[in-house]
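Please find one structure pasted underneath; my questions will follow.
As you look at this complex, bear in mind that one protein chain is not there, while each of the others sits in place.
Right, chain A next:
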Amino acid sequence: TAAAKPFYDLLVIGGGSGGLACAKEAAQFGRKVAVLDYVEPSPQGTKWGLGGTCVNVGCIPKKLMHQAALLGSALKDAQHYGWNIAQPVHHTWSLMAQAVQNYVKSLNWGHRVQLQDKKVKYFNMKGSFSDPYTIRGLTKAGKETVVTAENIVIATGGRPKYPTHIAGALEYGITSDDLFWLKKSPGKTLVVGASYVSLECAGFLTGIGLDTTVMMRSIPLRGFDQQMASLVTEHMESYGTKFLKRCFPTKVEKLESNRLQVTWKNTDLGTEETDSFDTVMWAVGRAPDTEALNLEAVGVKTNSETGKIVVDASEATSVPHIYAIGDITEGRPELTPTAIAAGKLLAQRLFGQSSELMDYDNVPTTVFTPLEYGCVGLSEEMADLGALQFHLIQLHALSLNVLRKDLYVMYCFQVVCLREREQRILGLHFIGPNAGEVIQGFALGIKCGATYPQLMKTIGIHPTCAEEITKLHITKRSGLDATVTGC
């Protein structure tokens, strides 16, 4: 225990989505709050400013680059709508990267200003525990500062994993930490992994005209509705992304040309194959950033398998007065909005006399692949697992991109609802453009306990994609063709 009274009411370790939200909320209650943020450079040397993963190497640059790719498609569409664009049209990586990086830097700056405005003290230091109320902060230059606080929130997030058992992986490969900060085009790229990070990145790289391959060991988007996941990858294939399915890499070597030679095993054919790429990006999962924290010194329990910090429903760890939120916590979705909400509610409970706990149910999300996938609630597999008697209602809309005869895209809308009684909706899935915009409001409906009849009573807005959701009526069980064409 601290000899004197701890200096801060709240110390947050980690200036990302969750950490900053928690700190700012606590400051609203007139408390003395401090934030420690530090970015350990990636193995390739990439680092960034205040704001965490989302702002610097996640959601924000990802969506902007996804937008760049979508605009490439828009350029092709535009000609069918009468716009005369002289060919050739090409994309310059450095123009895009600079624009994105500049925007991210403006956000870093914006966060610094916000903390200042809210009188939150900011330390650009790496923190580790000395005791339950004391944190030892270390600057880049090695200068040490001791900070004490009554309550501590750990929000250090995660970092991409490297498959260090593969020769050359660490030396020659990059991750999403590096991709968004590259000054030069990644060129011909191999993305290893089947996560949404892998597919989203491969998606936009293809969209801006780069030769892109995805290598997957088994299924895409584990944990998501698998029928939807296949529609996503099928579209990517027709869109130009190459897939090496049921393959895993065995080594990465550097060639004289500076290209990378990757060798892999094809588990289906039992063969070994090889090819060369300009860039190899690992997207094989993320690991919690707990190493530097010295959690053992204070006894904060972590999950033995994942390494994530174990918390209860109030975000409390095994040590009183120490809490954890965001990607670092076990069993929570790795999403910015949930981290922010959890952080705010935690601050309100600690300092604002609230008792409201975070509700992690029915959190909507969107995968920003070239054909976007938005969902909320249960997938077909989860409903099956729960032994629930449910209806799966689907609609496939063909080619809503009506003026382009060369482009046949299958959009898909799916509702999972209970069979019994009032047919409460358990899950909603949408594959198509602007999936996030479509799903958001419906997520709210599900929070209100929406039923299938209520959905059917809602009049559609015409002409939109979202309106198809209010018309869903063909069950998978019926076996009828769920494809519609035209208006």
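Here is the rule we go by: a contact is a pair of C-beta atoms (placed from the backbone, for glycine too) under 8 Å apart; a residue touches a chain by one contact, two chains touch by 3 or more; residues count from 1.
Definition applied: contacts and distances are computed from a predicted model.
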{"item": "Per UniProt record, name of the chain withheld from view [\"Proteasome subunit beta\", \"Thioredoxin reductase 1, cytoplasmic\", \"MAGE domain-containing protein\" or \"Exostosin GT47 domain-containing protein\"]", "value": "\"Thioredoxin reductase 1, cytoplasmic\""}
{"item": "Which of A:G187, A:G240 or A:G436 contacts the chain that the document leaves out", "value": "A:G436"}
{"item": "Residue among A:V89, A:V113 or A:V146 that touches the chain left out of view", "value": "A:V89"}
{"item": "Residue in contact with the excluded chain [from A:K121, A:K188 or A:K447]", "value": "A:K447"}
{"item": "On chain A, residues whose C-beta touches the chain left out of the figure", "value": "54, 59-60, 63-64, 67-68, 71-72, 74-75, 77-78, 80-86, 88-97, 99-100, 103, 208, 335-338, 341, 359, 363-366, 374, 402-403, 434, 436-445, 447-451, 454-455, 457-467, 469-470, 485-487"}
